[in-house]
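Provided herewith is a single structure, encoded as structure tokens, for subsequent inquiry.
Every protein chain except one is present and positioned as in the full complex.
Chains: A and B, in written order; residue numbering restarts at 1 for each.
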Amino acid sequence: MKLRPAQILTFVALCLISAAWLLPLGWMVSVSLKPAQEVSNAALLPHKPTLDSYRRLVLPPSRSVVDATGRPVEPTPFYFPLLARNTLIVLLLSVGGVVLASSAAAYGFARIRFPGRDLLFAICLATMMIPFPVLMIPQYLLFKQLGWIGTTAPLWAPAWFGSAFNVFLLRQFFAGIPVELEEAAMLDGCNRWSVFWRIMLPLARPAITVVALLHTLYVWNDLVGPLIFLTRPEKFTLALGLQFLQSRSGDTPWNELMAASTLIVLPVLILFLLAQQVFIRGIATSGLKG
Amino acid sequence: MKFSAWLKALILVAPALALVAFGPRGQTEIPPGRVVVTYWEKWTLDEGRAIKAIVARFNETVGRDKGVWVNYTALGDVDKRMLIATAGGDPPDIAGLSDRFVPQYADQDALLPLDGMMAEHGIDAAAFKPIWLDICRYRGKLYALPSTPFTIALFYNRAHFRAAGLDPDRPPQTTAEFTEYAVKLTRFEKGGAKSAGGDDRIVQLGFTPSPSMLGWWHWVWPGFFGGRLWDGERFHIDDEPGRAAYEWLMDYRNRVGNRAVVQFEGQGSVIESAQNPFLAGRLSMVFQGPWFTKWAMRYAPDLDYAVAPFPSSDPARKHVLASCDVFVIPRSAKHPREAMMFLSYLMSQPVLEELNREHGKVSPFRSPLPSFYEGHPNPHVRVFDQLATSADCFGYPQMPTWGEAWTETLFMTENTLRGVRPPADEVRDAQLRVDAIVAQYDRAAARRKARQ
Partner (left out) sequence: MSHDARHRKADRAALLSGLAWTAPWWLGFLLLMAGPLVATLYLSFCDYSLLEPPAFVGVENYVTLVRDENVHKVLWNTLIYAAISVPLMTALAVGLAILVNQPVRGQAFFRAAIFVPTIVPLVAAGIVWMWLLNPESGLVNETLKAIGINRPPLWLESPQWAMTTLIGVSLWFVGTPMVIYLAGLQEIPETLYEAARLDGASGWGRFWHVTLPGLSPVILFNVVVGLINAWQVFALPFVMWRTRPGPDRAAYFYTTYLFDNAFTYLKMGYASALAWVQLLIILTLTGLVFWLSRRSVHYVGR
């Protein structure tokens, strides 16, 4: 295929858009590389870039040094390996659940015509519309009854019941898959489960990837859940730890705050780069045949 | 899946699993046989270091003797976290709150009164400067103990004073003089770009009460005219001091041109930064707390400034805004006696002064120990400390509906400063709105009482 002007235009447009979208991030990374003395100046690039902030967040607390006045430096409240581990545990315990439960429910809503389906689906949508602040207290009481306060269970267990957002998302995708494929399989003697497992799930791979990706993002950055349900520092998650780098009285280490944010972004960015291949047509359709 | 896809998945999953399997596991080791006192606090970073050191010392000494272990946990939004836990029936044993929550929570019966236990532990109320315990009291009962107190003072740029022909060692003594100073300190960009309304642009402003640039005490101004917003029953802003305060604020602004001032204030930025207009040398006077010294050291080490009491309308009076973080024991706490054991340890003068020195705050005690001032990071600490001895000190209005009144006064102040309507009108409307809020609360409270 020859290079058409439209393609060149697309490329240029994408370059410009990416630059605009990345600019604020560039500033974030730039501040994270600034040494403490430079943080206050508004210059776009650090004068003497350093990895000190990262070192402080990643190296074990015992290796902390003394400050200029000779006092031991307080270990960082954002110890990345610990927080990342806790967050990963919540993620690993929930991501399979959210994908399986949501896609099963979505399949039911998309493909099976049963009495009361539309009402049930409407209720499902409605649960997204209740603002969380008013649900907090009743849910807190519920989880307390279950003895889950202070544990990570309230953060991952609900995922195994799916989430309205993902059910809705997958329902829309399933509804877009031609019903003929399914009917053919049913005639071949497949039951609903094998249709779902062998046809729907592989066909909806891009959508499932999106669900897994967005769930990861949610777990990674959720502040409210951990804030309410976690009480012990050894269980704290990344988003919660980030709160502790903000001081109310003028000690906020801006460079460390930005370094922590960059550290939070990196793993999900890598995940995205790997996952985005699902959105390349060749692979998506080869999945269809296999 | 193709081999390369597996490989890529492995790249991501392997480190994740390795981290889960071999990663660090934080844990709190609590010696067996101790009663665990849960203590939630907002301090992290350097402030956290100070309190953690004290907690550790308690656990090793008094705590060991009495079989108590204080478990310190730093949390964000302690007040909301505590509300939810209290509603859920398992609050912490001690919480570090801001003073403004005390009346609200005390009125709802959520805090344990401490008078009795304080006497039991031999804590001498007379050793404290009166204002700090007043702040902790609600309707005659003590519901909190002071942790890190501070007063708010006038910071002024001495270089600006000199340039304007003012004596840098003589800060304004009355609110009227303050206005004169502020007018003299305001400078315009002559011949520069005009504002949208055709005014000259302000390059240096004398003073601003803009809530977006200063802090959370936008409601303070009637205080310097002798007004107190709450008398225990009723809210007062539409009275002599209230009207005088807002007329006074607008008088200065109108003399230099309010449109230009509003334009200047709109440039507000991250207040804790080198772009803070006072630290950047574009604002001559500011009303701030002791932490502002720390910001100055950090972001503008060469700034030539001084700290003084904020002037009152009556030169014979010295009205001072005092505020304080506090310790409380929730009423449904599991271990109130053990919690009080720790609090009484904290209330000993050397310990509490150590905490406040490390935090750069003032001492809550009547006569601070010499060691308090030695090595205090704030060179102006004596000014802030002295201010708290004034007979005209005042804290937050101790009204249970302060949250709403705070918001209403914020809207009112912002609207007044924008200069849309005369201050008297704004003040009158705010009074009516807060009156309605108070009346509604009183109705609900009466109903509550009737049920009990």
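Just so we're on the same page, contacts are C-beta pairs under 8 Å (C-beta built on N, C-alpha and C of every residue); 3 or more make two chains touch, one makes a residue touch a chain.
Small disclaimer: the values here were computed from a predicted structure and weren't measured.
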item: Contact list for the unshown chain, restricted to visible chains; value: A, B
item: Per the touch definition above, residue among A:C124, A:L155, A:L201 or A:L230 touching the missing chain; value: A:C124
item: Which residue of A:L57, A:L169 or A:L230 touches the chain not shown here; value: A:L169
item: Interface residues of chain A (partner: the chain not displayed); value: 6-7, 10-11, 13-14, 17-18, 21-25, 27-28, 42, 44, 100-102, 104-105, 107-117, 120, 123-131, 133-135, 137-139, 142, 158, 160-162, 164-165, 167-169, 172-179, 192, 203-204, 206-207, 209-210, 213-214, 217, 220-221, 223, 239, 242-243, 246, 254, 257-258, 261, 264-265, 268-269, 272-273, 276-281, 284-285
item: Where the missing chain touches chain B, by residue; value: 79-80, 83-84, 86-87, 104-105, 108-110, 193, 195-196, 211-212, 263, 265-270, 275, 401, 403-404, 407, 410-411, 414-415, 418, 440, 444, 447-448, 451
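Everything that follows uses one rule, which is that only the chains that are shown with their structure count from here on.
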item: For chain A paired with chain B, centre-to-centre distance based on mean C-alpha positions, whole Å; value: 35
item: Of all residues in chain B, those that touch chain A in their complex; value: 5, 8-9, 11-12, 16, 19-20, 23-28, 38, 42, 44-49, 52, 73-77, 81, 84-85, 87-90, 272-275, 291-292, 294-295, 298-299, 359-360
item: Chain A - residues contacting chain B, complex; value: 40-42, 60, 74, 77, 79, 81-82, 84-85, 88-89, 92, 136-137, 140-141, 144, 149, 227-228, 231-234, 240, 243-245, 247-253, 267, 270-271, 274, 277
